[in-house]
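Note that one protein chain is taken out, while the other chains of the complex remain in position.
Chain naming follows the written order as A, B and C, and within any one chain the residues start at number 1.
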Amino acid sequence: MAMHRNKTMIGIGIAVICYLLGPFVLSDYMLYLINLAAIATIGAVGLNILTGYTGLIAMANGAFIGVGAYTAAVLYTKLGVPFLLTIPIAGLMTAVVGMIFGIPALRLRGFYLAMSTLAAQILLMFVFNNWTSITSGERGIFLSPPNLFGISLVGDRGFFFLTVGIAALGMLLSHNLFKTDTGRAFIAIRDRDIAANIIGVDIFKYKLTSFAISSFYAGVAGALFGFYMTYVSPEAFGLNVSIDYIAMIIVGGLGNLWGGLLGAVFVVILPEFVDKVIEFVGQFIPMEYTFAAFRQLVFGLLIIIFLVWEPKGLTEILRRLFCWLKAKIFSPRSEVESLE
Amino acid sequence: MIKRISVVVMIVALSIFVFSGMGLAKAKQEIPIGIIGVFTGMDTDVNGMSYGTRDYFEWYNDKFGGIKGYPIKCIMLDGKNSIPDEVKNFKRLVSVEKAVLINGWGTGGTKALKDQVNKVVKIPYLSESLAIEVIDPVNCPYNFVLGPSYEGQIEIGMVWAKMQGAKTYAILHNDIEYGRGTTKNVIKAGLADKLGLEVLGTVEYPWHLTDCTAQLLRIKKMNPDYVYIQDSATNCTTILRDAAKVGFPASKLIADCWNFNPIIPETLGKDAEGFKPIMLFPDYGSDIPLMKEILEYAATHKIEKKDQNYVRGWTEGKLIVESIKRVIEKSNGKLPKTAQFRKMIRDEMEALENFDVGGSVPPVTYADHQGTSSAMIGEVRDGKFVSISDWIDIRKVREELNKK
Amino acid sequence: MSETLLKVENIHLTFGGLKAIDGISLDVCNDELVSLIGPNGAGKTSTINCICKFYDIDSGQIFFNGENITRLKPHQVARHRISRSFQNLDLFKGMTVLENIKLGAHINIRSGILSDLLYYGKTRKEERELEDFIVEKIFSLFGLSKYRNKHVGSLPYGLQKKIDIARALAARPKLLILDEPVAGMNSDETKEITEDIQKIREADISILLIEHDMDLVMNISDRIYVINFGENIADGTPQEVTANSDVINIYLGKSFEN
Partner (left out) sequence: MFIQALIAGIAVGSVYALIALGMVLIYKASSVINFSQGALVMIGAYITYAVVTGIPAPLWITIPIAIVLSALLGVVIERLIFRYMTGVDLIAVIMVTLGISFLLEGSTTAIWGTLNYSFPKILPEMSFSLGGIHISEVYIWSFIFSMVILVMFTLFFKYSKIGLRMRAVADNQKASISLGIHPGKMISLSWAISCVVATIGGVMLANIKLLNLGLSGIGILVFPVVILGGLDSIIGAVLGGFIIGILGSLSAVYAGGLMGGAVDQVVSFVILLIILLVKPYGLFGTKETLRL
């Protein structure tokens, strides 16, 4: 036990050191990827609460992120609300919107709920495009790089601390949630909503709560995304984004805390990786640029492979990998443990 | 077992990723130039302009062994016409490849990068999008485009229509920035009134267009002399087809530069006869000095896209190389440090005056970061595009009208 | 005789024209174990589903502790401290044994979402108390301690049945409804469950039992209601019921002739 605690302490220590040193050793490009991944992690962890743990399929995460981004942008540019304040407000705003679009959950389940959220995605996009007095439509809103304690958060270094920090916090909160009654109620709704109801869980209340929490995460992610891109326009919040997020939690692992993180990292890094491979191969074999299509191809292929071979996602694969390596390195005994 | 294999594959994959990442170290004494193109998703049908620029660099390297002996290293990336991807490419080109100039693409991306380009990194950014927000030498000193803005093109359409003695005009546009925003600007600028041309209305349709009948019925009801379509070829095809459906003649339809695209007559046949796209550049194979260079290159290489966009790309390549050449002359044959280099290229580019690119556009003066504000009106005649007007310089027209 | 706890008055339920329950009445008094028996399809499970409000009854009244609970929602009924076990197991596969039973106590949890997210103060306290309660009272009762962190899906049927009952108990109910607790169990397991039920009674919890196993019913029931085709046939002490001719007709003298 003590041994175990020590291990975790060491792990945390390493993490903190990486967190503090990272920005100063990595290139802007790498930092950019990490920041995107961190922002995506926030959104994915949130979506995992709703879809992975509560079992409500939401296809509007992209639009919810958009709501957050616009809220922050409008508060910051039009009303001059301080940067740090806009982030939680954006979260709350999005939570409210999420609850409104969660109301159909009163009657709908499964695919039909997914459809209502799809409608939400489309309607919100319509609002982004057409409520020009607030969103200035397709024109988009420019944001001047924000200040944090006097330091201008321009560029990727400053944002690294912010995004990664908030992502870590988000994961911690989600981790807490599923040690408690609320979390258990969510899972119960996913596993057997009727039984949960008869045990005394107010299904509708908890479904709405789940929507609220999940969209709060989305809102925060959106606000960060907006400030990071210094430009908010509808095209960044389309259905494809929502689908990417679903892909993240599935690839990462549904109903698993680390699923959100791994999935987000995977989906952000994968295209880079495929590009690199193509460039790498391209040095020897001349390649058409249409080979960029392979990015999409590989993405689709991997998703299918995951769902057919390893529905539990990356987390499970990594766990197995870990045990396997342990078995290979240490005694064959731990192999047995690992596999059961 | 399979699972384990997949695991191993993943490890190998990741390691390759890391190493190839290291492999991307920049070679020295080259001139790294980035191109952000579109090779997947919407708008790929016009990516000839990216290939054009790339090929020009290659041609130049082969012919002259680089600029003053320094070969150009061209890094071409896929921006997918999405903001996050273009920003990502930008970061890579700036921080990893240390590019000295970037040939950017999309409207959204160009706008999102406004601060990065002008305030943070300070790197000349010649974008393909003709978005008006960045055509501003004072506030966006590092943003360049080539050719009249979409607004300018609509107005060129108006001017030409007026020349034909038209009284009324209408604008049909999609619901994204490219359509809606542009149209709004034109209406605000109010050139039509000054010309004495009445804009009967603007009609909007969805970007993912399946059927435009309803919108065209509204247009037909207005019955304008000419209609300007603010959209690119894919949607324009649908529109032309439905125009024929509701019996609205194609000869009354003018559209922006992206519709100078052989696919349209090819697809629609007689329904496209008389359709009038804006021509910013002459077609591939037309009789201009610049074309000789292209053919020279084409003799030994495959030309990805044989269209006006390729000509455009080639032209941009010329402008870029010319400015860099001047920089190297100024710094007596040495390559300046990256930051300095970027600034100097910008200055030289801005300083270009009446620079002859070989007939693809009127001589370029880049003081306004727009190079040229002229275009011709084309028309489909038995399946071929022909230009039916001279260069119309919208800037001159504006100035004259403002004098009155 | 102590005052009545649950009072079901002449309830009716129809599924698309088909009468499932046609005027059943029953009541359960404090500290009483009442059994509800009848042949398959007689409407036993439907009756308790009506009490739990999983079905909305067409007519009739249901009172609990003198309060009218006829028009409440299932989770509101649960808050009146009526909890039940399920005929075909409805455990939450995604949770461990401990978590399942913890959720059983849902109605007793007071802490809000914010403190849950922070896992701080009230939540932390409640979680600890709840865990202690479960470990001391319930695990010891059913001997589940060694399975506490196993996922329920992996456990044998008999054990799952126990967990189901344990989960119902975790709510500290006034009335516990057991739907065929020993169905599909061997004699040993049956004996265990019987003892468990006895123990539960000692904790002054009233029980409404549905069961086919006549020996069990006859042994532990205070009173028995016999229903058939959704109607009351007879009720009374085990002796009275066994003596009742209608009942004998229904069961063709099956289990209690000898």
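Simple rule for what comes next: a residue touches a chain if its C-beta (ideal position, glycine included) is under 8 Å from a C-beta of that chain, and two chains touch if they have at least 3 such contacts.
In this text the structure is predicted, and so the values were computed from the model without any measurement.
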Selected residue (touches chain absent from view) among A:L21, A:L85, A:I122 or A:L169: A:I122
Given B:D136, B:E204 or B:D225, the one touching the chain that is not displayed: B:E204
Absent chain, residues of subunit B that touch it: 39-42, 44-45, 174-175, 180, 203-211, 213-215, 217-218, 221, 233-234, 237-238, 241, 244-247, 263, 266-267
Touch list for subunit A against the chain that is not drawn: 51, 55, 57, 104, 107-108, 110-112, 114-116, 118-120, 122-123, 126, 129-130, 194-195, 198, 239, 243, 246-247, 250, 254, 288, 290-304, 307-308, 311
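In this section, only the chains that are shown with their structure count from here on.
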Intersection of the contact lists for subunit A and subunit B: none
Innermost chain by mean C-alpha position: A
Length of the line joining the C-alpha centres of subunit B and subunit C, rounded to whole Å: 73
Interface hub residues of subunit B, defined as touching at least two other chains: none
Contact set on subunit C toward subunit A in their complex: 52, 54, 73-75, 77-79, 83-84, 86, 90-95, 99, 102-104, 106-107, 109, 111, 113, 116-119, 123, 126-127, 167, 171
Contact set on subunit A toward subunit B in their complex: 27-29, 32-33, 36, 129-130, 137-140, 142, 144-145, 154-156, 229-231, 233, 235-236, 269, 272-273, 275-277, 279-280, 289-290, 292-293, 295-296, 305, 309-310, 317, 320-321, 324
Residues of subunit B touching subunit A in the complex: 2-4, 6-7, 10-11, 13-14, 16-17, 20-21, 23-24, 37, 39-40, 76, 78, 82-84, 87-88, 91-92, 94-96, 108, 111-112, 114-116, 119-120, 175-178, 180-181
